[in-house]
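Let's turn to chain A:
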Amino acid sequence: MTDGDACSVCDALARARAGDTAAFAALVRQHQRAVYSLALRMLSDRHKAEDLAQEVFIRLHRKLATVQSDTHLRFWLRQVTSRLAIDRLRREPRHELVPITEDLPLASEPAPGDPLLQRQLRVLIAQLPPAARAVVLLRYQEDLDPTEIARTLEMPINTVKSHLKRSLEQLRERITGAADATASGRDATPL
Partner candidate 1 sequence: MSNDLEKELRAALRHVDPAPGFASRVSARIDSERHGRWLPARYRWIPAALAASVMLCLIAGYGWHWRREQQGLEARQQLLEALRLTGEKLDVAYRGVQDVSKSPASGNAGNT
Partner candidate 2 sequence: MLRLLFMTMLPLAASAVVRAADAQLMLPDFHALEAKANESVNVTLDSSLLAMAARFLDPNKPEDAAARQVIAGLTGIYVRSFTFDSDFAYPKEEVDGVRKQLSAPGWQRLVEVHSRKDHNDVDVYIRVDRNRANGLAIIASEPRQFTIVNIVGSIDLQRLHELEGHFGIPQLKLDEKK
């Protein structure tokens, strides 16, 4: 972010706090991708993700006076999105998770690497327990380090590390197991 960009963000925040609705809308547009993506990958449902993302910004509007900076704003958005998503997942009855289908909007640029593997990974992440899922997403989607994840989720750092380690092992096993099954001609492990 350039100095000019930083200035314009701080400006928008200050103006939004002063009641400028256009400035607040600009903040929403600036952060909606991150909030929506986190909600989508936590809840595995577009409509629920939209609803949750709207809720997050409505709460932001109420609490705007407490947000001190853009860094604080990003931290606040991630924290509230993760917390609301975990709460909603825990309230839902346990059922077979429906994997995200490929008709969902994808990132605007084609991702490097293996699209099929990436699709597999998204499905496997959607099967993780809520807290572990939030840790993985904050790590690899939001690019936070374990300390920042611990602060965001208000979780002990060792718990964060433990979630990360176990989740990666599970993902690796499942992907490896699927790859081995394909190589040997057996039916692939159901995703």
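What we mean here is this: contacts are C-beta pairs under 8 Å (C-beta built on N, C-alpha and C of every residue); 3 or more make two chains touch, one makes a residue touch a chain; residues count from 1.
How were these picked? Simply put, all candidates are chains of the complex that A comes from, given by their letters.
What you are looking at is a predicted structure, and each value in this text was computed from that prediction instead of being measured.
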Inset, instruction - Using the touch rule from the top, find which candidate among 1 or 2 meets chain A in this complex. - result: 1
Inset, instruction - Write out the stretch or stretches of chain A touching candidate 1 in their complex. - result: 21, 24-25, 28-29, 32-34, 36-37, 40-41, 46, 49-50, 53-54, 57-58, 61, 104-108, 111-114, 117-119, 121-122, 125, 136-137, 140-141, 143, 168, 171-172, 175
